[in-house]
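In this view, the complex is presented without one of its protein chains, the others remaining in place.
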Amino acid sequence: MTARGATISRGHRTGRRLRPGVRVAIYAALIVTSILMIGPFYWTFATSFKPAGDVFAAPPKLIPNPWTLQNYRDVFTLLPFQRYFINSVIVTSAIVGLNVVFDTAAAYAFAKLRFPGRNLLFFMLLITLMVPFQVNLIPLYRIMVLLHQVSPLLGVDTYSGIVLPGMIQVFGIFLMRQFLTSIPDEILESARVDGASEFRILRSVIFPIAKPAMATLAIFTFLGAWNDFLWPNIVINSDTMRTLPVGLALLAFRNTISVGPTMSGTVLTSAPMILIFLLMQRRFIEGLTAGSVKG
Amino acid sequence: MSDAIALPRRRVRGRFRKVLPAYALIAPAIVSSIVFLYIPIAFSGYWSFTKYNGLASPKWVGLQNYTDLLSDPRFLKALLNTVIFVILGMGIGPVLGLMSALLLNQAVRGRGFFRTAYFLPVMTSLVVVATIWKVLLNQHGIVNELLGVVGIPAHNWLGDPSTALVSVTVTSIWQGFGFETVVFLAALQSIPSDLYDAALVDGATAWQRFRYVTLPALRPTIAFVFIIGIIGSFQVYDQIFVMTSGGPLNSTRTVVFDLVDRFDSLKYGEASAVAYVLLVILATLSFIQMRLFEERA
Partner (left out) sequence: MSRTRPVTIAVLAVFALIAAACTSSSEPSASDTSGSQEPVTITVWDYYGKATPFQDSVIKGFEDKYPWITVDHQGIGWDAAQQKFAVTVSAGNPPDVATMDMTWLPTFASNGLFADLTELSGGQLNGAPIEDSYTQGALEAMTYGGSYVTMMFDFDVYALYYRADLFEQKGIDVPTTWEEMQAAAAKLVEGDKYKFEVVPNDCFHWCQFLFQGGGSLLNPDNTEAAFDSEGGLAALDYQRSFLDDGTGVLWGTEEGDSMAGIKDGRIGMFQDGPYWMGLLKDGAPEMKGDWAVATAPYSTQPGSYLGGTGLSIPVNAAHPQEAWLFTQYMLELPQQIGVYEYAGAAPATTQALNSPELNKPDPYFGGQAPFAVFLDAMSTATHFPYVSSWSDIDTEIGTMVESVMLGKSEPQPALDGTAATVNDLLASG
């Protein structure tokens, strides 16, 4: 983050002189909670380096000793991990890309345009969030079977089978609508006066301003799609099409799990997200303030 | 005369053309929702009035599934547990989120690191989080050890019907409040500082600044957090499945857990009825919230 002077103009920060005692208290609170936040995740990370016998050692070892890469090797030899990874990347990228575009478009309409039935339609979309996904499993699967009969490129056991139901998410529309409402109407009005169509406005005015917010949407959507288990597990049969969470589940059998490889599989699966977040977290936070920033 | 008649027509047609782009923009969302969400939801609606096992033809039973549900003690307990979970979670989560956001909003160094730390649990899949916490909350796990240091006796948190639900709730709050933190933090940073300057000039205390500048400015964000949060919390499932399987003694059985149970028993009619009861509850709550919060939006 930049110097205090530059940031004050961006928005409110109580960056002025804090009494030393308060500063210390704030840091202490932040550090303690951070430890609480990271701790359990650290345990997964540490366990992924423990040899099989040590996984359940009591008292639990904080630092793996001895440590081994065997669990990571196992993940790659026991499962076609690279294949799962690629599948996850393809499917998740498609879902994220489609959502960012279409959710924002719809959100723009709901946030900034007036049309009959606006509130009702939005509420109808919101309703779809209120039904647990399990109930949709069977009908949705049947639709996929149908699609597969129409074309072998669609439906069951294809990328489209995973991507299509998730390509537009109401949560995303809600999120974007929330931020787009704070864009000053004047900007849009002046564009309209200049003769721009709504599509033009979306492309040339909204997208640029909302880019950071769209990055936020991208991260949330990525999270959901990357970790999704239930639907991909049902719609995909072939091992070659599986995504990471579904593939990793193969390490379990009945009530027992191979803890070591499961931990390392988890670390490998979570790593991309954490990396992306670390890289983008600045934009991510900034992004949530889309448009509201002074002119 | 002809003008008076022509005018309305032109106005209608003009208005039509004006709203057309709006409909075009929402069309993909609407169509996609219809095909992949509304059709399945409609099927479930139909099945909720039948006995259906997925294979044989559905057998119409009218409202029987619903009346059975409302007199089923296990379902009612599930409903009660879920309500407790939501009240606890949505009572504490957003508060923690706001507090953390306020903390992080201070000009502290390493802000990026702290933000990542808070968001880390949100980024990890619920199943992993639940698995980890299950081990931590063990009778001989770290949590009890640490509590022992402070003098609190060890307890079988997940194995005791009176503490299991709270323990699962704590895990969920831990995992989820990073989301609220991030959302509130962004909102805080978008409050124009002139508002605070003006308040200072008027001699407002820190508390008054919070109450009269910060909170009102956060109103739409609070609305979003609560609406989405309540919809999500009511559907809690993954943590329950991993940590307690609805026990002990049904003390952590939630509505969606009940639904999946019936689903696995191939009782799709009953499962659908559970889903619709949930839908009615959530729709009502959301409607009320939207009225409350967005009145002045």
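By letter and in written order, the chains are A and B; residue numbering begins at 1 in each of them.
Going forward, a residue touches a chain if its C-beta (ideal position, glycine included) is under 8 Å from a C-beta of that chain, and two chains touch if they have at least 3 such contacts.
These numbers were taken from a predicted model, which means no experiment stands behind them.
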| item | value |
| --- | --- |
| Candidates B:L70, B:A198, B:L215 or B:L266 - the one touching the absent chain | B:L266 |
| Option from B:L137, B:L188 or B:V256 whose C-beta touches the chain left out | B:L137 |
| Hidden partner chain, residues of subunit B it touches | 16, 20, 23, 27, 31, 34-35, 39, 43, 53-57, 134-135, 137-139, 156-161, 164, 243-245, 247-250, 261, 263-266 |
| Residues of subunit A in contact with the chain not shown | 52-53, 56-58, 78-79, 137-139, 141-143, 145-146, 156, 229-230, 233-234, 237-239, 246, 249-254, 256-259 |
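The working rule: only the chains that are shown with their structure count from here on.
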| item | value |
| --- | --- |
| Euclidean distance of C-alpha centroids - subunit A vs subunit B, Å | 16 |
| Contact footprint of subunit A on subunit B as seen in their complex | 19, 21-26, 28-30, 32-33, 35-41, 43-44, 54, 100, 103-108, 111-129, 132-133, 135-136, 140-142, 145, 174, 178, 182-183, 185-193, 195-196, 220-221, 224, 227-228, 231, 234-235, 237, 256, 259-260, 263, 268, 271-272, 275, 278-279, 282-283, 286-287, 290, 297 |
| Residues of subunit A defined as touching subunit B within the complex | 1, 4, 7-15, 18, 23, 26-27, 29-30, 33-34, 36-38, 40-41, 43-44, 58-60, 102-103, 105-106, 108-110, 113-116, 118, 121, 123-132, 134-140, 143, 164-165, 167-168, 170-171, 173-175, 178, 181-182, 197-199, 202, 216, 223, 227, 229, 245, 266, 269-270, 273-274, 277-278, 281-282, 284-289, 292-294 |
